[in-house]
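One structure coming up, written as structure tokens, with questions to follow.
A single protein chain has been omitted from the complex, and every remaining protein chain is retained in its original position.
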Amino acid sequence: MSTLIDDRRKLHQRPEPGFCEIETAAYIYERLLSLLDTTAGDSIVTGDDVIDTDAIPGLTQAQLDESARRALEQGVSPELVEKFSGGRTGIIANIKGNRPGPVIGLRTDIDGLGVSEDESDSHVPTHLGFVSQIKDVMHACGHDGHIAVALELTKRLTENRDFPGAFRIIFQPAEEGVRGAMVTKASATEGVDTMLGMHLGLGLEAGEVGAGTHGQLATEKTQVELTGVQAHAAMAPEQGRNALLAAASAALSLHALPQRGDANTRLNVGVLNAGSGLNIIPNRAVMNVEYRADKREVLADLKKRFAAVIEGAAQAYGVESTITPLGRATTLVCDQPVIDKAMKALEGVSGVEKSHETVLFAASDDVSIFIERVQDNGGEGTFLIVGCSSPGPHHSATFDIDETALPIAVDWIEAIARS
Amino acid sequence: MSTLIDDRRKLHQRPEPGFCEIETAAYIYERLLSLLDTTAGDSIVTGDDVIDTDAIPGLTQAQLDESARRALEQGVSPELVEKFSGGRTGIIANIKGNRPGPVIGLRTDIDGLGVSEDESDSHVPTHLGFVSQIKDVMHACGHDGHIAVALELTKRLTENRDFPGAFRIIFQPAEEGVRGAMVTKASATEGVDTMLGMHLGLGLEAGEVGAGTHGQLATEKTQVELTGVQAHAAMAPEQGRNALLAAASAALSLHALPQRGDANTRLNVGVLNAGSGLNIIPNRAVMNVEYRADKREVLADLKKRFAAVIEGAAQAYGVESTITPLGRATTLVCDQPVIDKAMKALEGVSGVEKSHETVLFAASDDVSIFIERVQDNGGEGTFLIVGCSSPGPHHSATFDIDETALPIAVDWIEAIARS
Amino acid sequence: MSTLIDDRRKLHQRPEPGFCEIETAAYIYERLLSLLDTTAGDSIVTGDDVIDTDAIPGLTQAQLDESARRALEQGVSPELVEKFSGGRTGIIANIKGNRPGPVIGLRTDIDGLGVSEDESDSHVPTHLGFVSQIKDVMHACGHDGHIAVALELTKRLTENRDFPGAFRIIFQPAEEGVRGAMVTKASATEGVDTMLGMHLGLGLEAGEVGAGTHGQLATEKTQVELTGVQAHAAMAPEQGRNALLAAASAALSLHALPQRGDANTRLNVGVLNAGSGLNIIPNRAVMNVEYRADKREVLADLKKRFAAVIEGAAQAYGVESTITPLGRATTLVCDQPVIDKAMKALEGVSGVEKSHETVLFAASDDVSIFIERVQDNGGEGTFLIVGCSSPGPHHSATFDIDETALPIAVDWIEAIARS
Partner (left out) sequence: MSTLIDDRRKLHQRPEPGFCEIETAAYIYERLLSLLDTTAGDSIVTGDDVIDTDAIPGLTQAQLDESARRALEQGVSPELVEKFSGGRTGIIANIKGNRPGPVIGLRTDIDGLGVSEDESDSHVPTHLGFVSQIKDVMHACGHDGHIAVALELTKRLTENRDFPGAFRIIFQPAEEGVRGAMVTKASATEGVDTMLGMHLGLGLEAGEVGAGTHGQLATEKTQVELTGVQAHAAMAPEQGRNALLAAASAALSLHALPQRGDANTRLNVGVLNAGSGLNIIPNRAVMNVEYRADKREVLADLKKRFAAVIEGAAQAYGVESTITPLGRATTLVCDQPVIDKAMKALEGVSGVEKSHETVLFAASDDVSIFIERVQDNGGEGTFLIVGCSSPGPHHSATFDIDETALPIAVDWIEAIARS
């Protein structure tokens, strides 16, 4: 079996939730150590130089401890567990070409999903014995394949440095929930001229590829906490400050926001939990709210108006409010020159039967944040889709990668890197 | 006919709305000039020394002009019209006793009501020819009688100065809507030791009196204006700032306030007008809101929370808000020592068949503000009720004073003043 | 001066509000009587056969009486005033061609607008002496020109009956507010195979024409009345049923409706008036609400959900609700075959410098209702735009027709009729 396939299957057995990818990071790190050559100008960046851990949303110490415990138990060295603990599971690999030229970046997402993998024999990973060993977590979105592709690319580019400039791989935690890019430091994309993302599947069959995407709405996912004052609801309701009613008022007011003539927008109060007892004025309410727009500046405007509604409702009811970001993706704008270059690079790639300049991508991926940062610095980028038939949809228990897609992905990106 | 009755009937024919009582003030003023004796230490205060005209709520220039025009037409001298124009219709008369002693104050309200008086022959003022000559305005709450009583008292006390200290009469505009006391300057009650109010009727029959009242809720009446930004509702709703929705949200939130364990409270959004056209985001909303409490400090708390709701709702919708006071009365707390003195003073008053220490008064009268100011300065006060059977209820077209009540009122207050 | 220009200028001086176009209807009617030939198969339909007067929204008897009074004063015969009173100002003219063929319909709107026309000399109608004689009403949308064009067409087609089938002109009242088509009886379009509308201006310059339009949102304009029970807000609030709060709750809930993935929609609560006094539980609230969608079936869904919100809010507050339609336009779908025919008919029309198959029309016109009815019966239709430079925009005091557009309109429609 090729290393490419072997890597993918090994990683498939050890899927880890976002920011808890300690085993995965250790696997990547050890491989990178064996492939990169610092004397050739290669480098690895980890830890606080990659992830702004203070900004990680909604992670509990218990989850972090559990992932560290599991990694140790699995045989990861205490040094590496320490290195990648506390949510610091991002790694950046820089590979130097043999001549001057631009820097190409590739975002590779590494997290699994909270899905219980199908254990019936008809499911290929089960049949072949590489089904997930971690209960209720599964690589159900193909990120195992993404890592394997990135490692194979590292091998090829370090073995043959005949390419201009440099190639940088950002191994990003927590793409699910669009949480990882948001907390990746700006330095990760500094100096990158062309930023790539690559995703398997997304509706394309094996043999089909897309050199770009369109249609992603920018999105922010937030948690609102409202904190008031408890009081006995019959004896002294006036002493309370009612967080439940503040949340109710805010929820209704928020729904007047997404009606605009200048953009397509959405807003949803997805969760509202408030109060503790029948005879107590509720002093706490938590709302999870997301909003989206097909224009970056409109999302920025929505963000301000969203905050104003929360603050206003809080003031009206005399409660305190905080808004914590849970996740973020921006509009994903693919640049035509990169699309053109990627289309041209397809020429030498075998196995591609059908290619699209751009495909519809109605979901969210936070690779958009990296691409936007590079664009803001004067660079360009695109999101490559490599088709990959699967028995079940993304995020389902029967999702599986058609492994013939993996060498196509490697060949294509290598061709782009060397062009 | 006695001057007392004659005054009352003349005044009854010329009722004027609050702050527009120019003819009334001129009538009072000329009479006071003829009765008071500055060499004996008497004085009259008028104009900006009585009323804080800047604080007068909701009066239009058109109303003021109309009242000035009417007064001139009726023969009031241009000097007096000028003196009492612009809402400055309050007058204070100070009458000096012949020996040292405390200052007793008497609030006398002078405004009429927006009621069309009954012109059928069964209505006594019509039958006897002194029905209101001013369309749609009527002395339907007995203030014409109050003024007549105050003038008669002035006559008796200036003719016979055998009483201690001084007697001060505050002729107050705009008691209806509890607007006049609020804008009367604090100087009006400075130095007053005992503050009295007197009202005819209020549910007591002729021959029945009450030396105090209980049960009045303190109240504030306000106008809220919310100002946003218009925009085309279909083309560019996002450019608008919706004052109508801000008002709707505020109205709902306000109704969570009057549920308390520490007091009996009320709140009502009585009027809400917003928006101008079907396809325009409404940029203006006006709400009239009143709130009440049976405790002064609870009203103060409600005032803060009311303001917080308005400001919060305004912030939530990105609109500006202002709150303008329309009227105010406080809790009316009658002091037992004054009640006792008033009960004792009844002894020499003929015509009284039944007396109560205190009677229930569920409505609002802003004499409470004067009494509270005096109490805050260490003084005391009460609200005297002089029964007065009427064919119709207060504020109705068939309301009428049983004139036998007038000498009872004069005798009673004179007895208090001389005691 | 040609009859065409003369008609337009005469009509311009007598603009009348929707459903009050008595003088206008009389003018049209008398001209039709003089042109049509019943022996040739022509006919005129008026009164209850055109307009369903029971369905006319929001008209007061005072308005109707005033328009009848004005028409009589202007010299319209009592018989014609009677004929066109009560909102029955619609007229249908049928002109028979000299051979069998399809029926072509033309909607001609006849109402003026509540705008005060510019009386400065720089405004052409003022300068030339045909400015509006009716205070605060103006032909500020070119309907005077539409009528003149229709009358000229009638003249040409009756003078030379060399055209197939028949030509039917629907003189429609109250296009402004999209009220007139909604109450025009279905019989008006029965038998019509091709339904045309024609509008001057709409952003096109003189010499420019459009054979169709796109982009109109379907819209419904409604008035909601909520009726509860008054009660004293302090003494017995529980006896009241609060229509103001019901309206506030409904307004907030309605704004959650126009967020959809299947269509572009809008909703606006443009006006909300509720309550009468500070200390009275408000028993009446009136809201004007409009909603729009770019799909007919989505508008139908919005209509149901809108009604559910109103009924639900009413139930929650124990008040009664009614929803009265104020106006309605549907999506305006122009059929390509008619557009093609109209484009071809342009060939012989002089003065046209630029032509478009379709132009953007972001506003609403209820000609869409007639076109939809014909389409529902298997026919087809389009909305013709004849460019017409104007110093001021539509609906403004300085709007004016470039009269060179009028013969272009006549020639074009005549060419279509004869083709």
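In order of appearance the chains are A, B and C, and numbering begins at 1 in each one.
Just so we're on the same page, a residue touches a chain if its C-beta (ideal position, glycine included) is under 8 Å from a C-beta of that chain, and two chains touch if they have at least 3 such contacts.
From a predicted model like this one, the values you see are computed outputs, not experimental measurements.
Among C:A256, C:A274, C:V289 or C:A345, the one in contact with the hidden chain is C:A256. Contact with the omitted chain, checked across C:G101, C:G114, C:G215 or C:G318, is made by C:G318. When the full complex is taken into account, the listed residue touching the unshown chain is C:A234, out of C:A234, C:A247, C:V367 or C:V386. Across A:A25, A:L80, A:L151 or A:A251, the single residue that touches the chain missing here is A:A251. Taking the complete complex into account, residues 252-253, 255-256, 258-259, 265-267 of subunit B touch the chain not shown.
One chain is missing from the display, and on subunit C it is touched by residues 232, 234-238, 242, 245, 249-250, 252-253, 256, 259-263, 298, 301, 305, 308-309, 311-318. Residues 217, 219, 221, 233-235, 237, 244-245, 247-249, 251-252, 255, 266, 268-282, 285, 288-290, 292, 326, 362 of subunit A touch the missing chain (whole complex, contact as defined above).
Quick note on the criterion: only the chains that are shown with their structure count from here on.
Of all chains, the one whose mean C-alpha position sits at the greatest distance from that of subunit A is B. Taking the mean of each chain's C-alpha atoms, the chain closest to the overall C-alpha centroid is C. If you average the CA atoms of subunit A and of subunit C, the two centres end up 53 Å from each other. Annotation for subunit C: residues touching 2 or more other chains are 252, 255, 266.
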